[in-house]
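All protein chains but one are shown at their positions in the complex.
By written order: A, B and C. Residues from 1 in each chain.
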Amino acid sequence: MDKVTTIDAAVSRITDGDSIMIAGFMSVGTPELLVDALIASGVKDLTIICNDAGTPGTGAGKIVDARIIRKYITNHIGLNPVCGKQMSDGELDVTLIPQGTMAERIRAGGAGIGGFLTPTGVGTVVQQGKQVMNIEGRDYLLELPLKADVALIKAHRADRSGNLIFRKSAQNFNPLMATACEYVIVEAEHIEDVGCLDPDAIMLPGIFVDAIIQG
Amino acid sequence: MDKVTTIDAAVSRITDGDSIMIAGFMSVGTPELLVDALIASGVKDLTIICNDAGTPGTGAGKIVDARIIRKYITNHIGLNPVCGKQMSDGELDVTLIPQGTMAERIRAGGAGIGGFLTPTGVGTVVQQGKQVMNIEGRDYLLELPLKADVALIKAHRADRSGNLIFRKSAQNFNPLMATACEYVIVEAEHIEDVGCLDPDAIMLPGIFVDAIIQG
Amino acid sequence: MDARELIARRIARELKDGQVVNLGIGLPTKVANYIPDDVEILLQSENGFIGIGPVPPEGQFDKDLINAGNQYVTVKPGACFFDSAVSFGIIRGGHVDTTVLGTLEVDQEGNVASYIIPGKLIAGMGGAMDLCTGSKRVIIATTHTDKHGRPKVLKKCRLPLTASREANLIVTDLAVMERTEEGLVLRETAPGVTVEEILAKTEAELIVPDDVQVMKT
Partner (left out) sequence: MDARELIARRIARELKDGQVVNLGIGLPTKVANYIPDDVEILLQSENGFIGIGPVPPEGQFDKDLINAGNQYVTVKPGACFFDSAVSFGIIRGGHVDTTVLGTLEVDQEGNVASYIIPGKLIAGMGGAMDLCTGSKRVIIATTHTDKHGRPKVLKKCRLPLTASREANLIVTDLAVMERTEEGLVLRETAPGVTVEEILAKTEAELIVPDDVQVMKT
């Protein structure tokens, strides 16, 4: 099951209107080559799900610059004034959700959890429109799973079947997003033969991966 | 923060009536020395939370043999006829819950999740007494977090601050249970100095561990 | 060919290249012996890994490596290990293509009862409830009748359920039956077995189409 392919072939399955999860935290752990190829492919009206908006010219910030986003689901855009301006000017629909809730919603999407209760956001605007449940005297918000059509993933090491190892703080949302999307593309710094990775060191099973490109 | 101690000191904090999570799957990944020390300490009226009941004479099966259990929460006792007989004879209160729900409830206990929705068990006896919620046309059961007073954990490698690495299928419930208990004791096959473990290979952060004994 | 080998051989033919498969304890485990060499299956073990390999030679087991049936196994190149929450995230999240499960009873609605006979056999559901509920396809592997000759394919399960309406295909030593919107359909008969014999040994209402095939193994 060799999943290594070209970057053009990998992104050619992405179409207008797709929802796309982009891994990384302030561009650390973000697959920059895949982001570039996504923009170059000319797709538009995307829903982007990403921890942040990077900075202008890096990571998800490049997609903001390209103005191909219909909806942005994120938790922090503070280091990208372009994104903030597009939001203030009403040009970009930005939904801000707490980072921990975002991570857990994506995990739930991948793990078949229909929803979960978190205390985060109780008594804030995050509570609006959500069911509040009291469990043993404490209020929780019912949060629903988050899934997407495509995940753009950055790995340190991959074997050709898609088993992945991440490195240091570049791990962040990468393994989570890969479980929650229909089509998962990995930009790997190192591609190795099946059997070269220590089975105890693998951080994401290859069954979640559809395509691998050389990073 | 050196957490290495003697087995007697480690188990001396366990008292009558405690709830205890015992990691392992059919005794693989079960800390046998800690189980022996628990029994030898003379505590009783325990609530035991464990994947299975081991076999007579191994793993959690030894605790069944010792008849110091008030309540047993597990998902499979099929390989321990002693446990089955105690249950049939009304001597042991056994609660059977699905394995995936058990793992997720323990994770929720450690991760501050107030509850979660799973499709597992809908339309079965597992549904009894639980809230059913329909999300986008599918029924789910609301399952609550599971926590305990003590976790007995088996690790392959530990550093003296409690960072742990597990090996092969001995990982199973170990990292989950360590997050969901007040007092966490680790039986480690290898104890190393802080800094000897690769930070990317560590499977459980040391902050969850209270005591380490040589396995 | 004995009944169990027949069932295992027939089910092996249902597994496609690249699929993630979970084989239950007992008869389902034998399916692995009959997968063609040119079909690559990734076997998931709910105790925490993907890539189950063959049973090791006598005495060469690894104390930290068992399958969910408590047998020492090996892993194939490309295997990976994870904790129980990740394992059941894979299962519940729909990332297992096929689960093969033995059972005590199965019925025409696809209900499965496999884990308990109250007052008699108390095993526990283990991972079976999650596997039936979460897998894309559930194949039941069972003898057509129990050791007393009583039907195991019923109108309605009488024992406590493992899962409600989750069985997709039932493979026995006599027949292959598929659950459809219309009901339980007889698809194949075992070599030398008549439709009449199957109907006589089945409590479930079986739909018998014109094109029932003879089981290939």
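By our rule, contacts are C-beta pairs under 8 Å (C-beta built on N, C-alpha and C of every residue); 3 or more make two chains touch, one makes a residue touch a chain.
Keep in mind that this is a model prediction, so the values were computed, not measured.
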Touch partners of the unshown chain, restricted to the chains that are shown, please.
A, B
Which of these touches the unseen chain: A:42, A:78 or A:129?
A:78
Of the residues listed, B:24, B:98 or B:206, which one is in contact with the missing chain?
B:206
Which residue, B:111, B:126, B:191 or B:211, contacts the hidden chain when the whole complex is considered?
B:111
What residue numbers in chain B mark contact with the hidden partner chain?
1, 107, 109-113, 159, 161, 163, 179, 194-195, 197, 199-200, 202, 205-208
Provide the residue numbers of chain A that touch the chain removed from this figure.
25-26, 28-29, 51-52, 74-79, 84, 87-88, 94, 96, 98-104, 106-107, 118-126, 156, 166-176, 203
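The rule is simple: only the chains that are shown with their structure count from here on.
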Using only Cα atoms to place each chain's centre, name the chain farthest from chain C.
A
Nearest whole angstrom, what separates the Cα centre of chain A from the Cα centre of chain C?
35
Taking each chain's centre as the mean position of its Cα atoms, how many Å separate chain A from chain B?
32
Quick one: report the Å distance separating chain B from chain C, using the average Cα coordinate of each chain.
29
Taking each residue of chain A in turn, which ones touch at least two of the other chains?
111-113, 199-200
The positions of chain C in contact with two or more other chains are 49, 75, 81-82, 85, 88, 91-92, 134
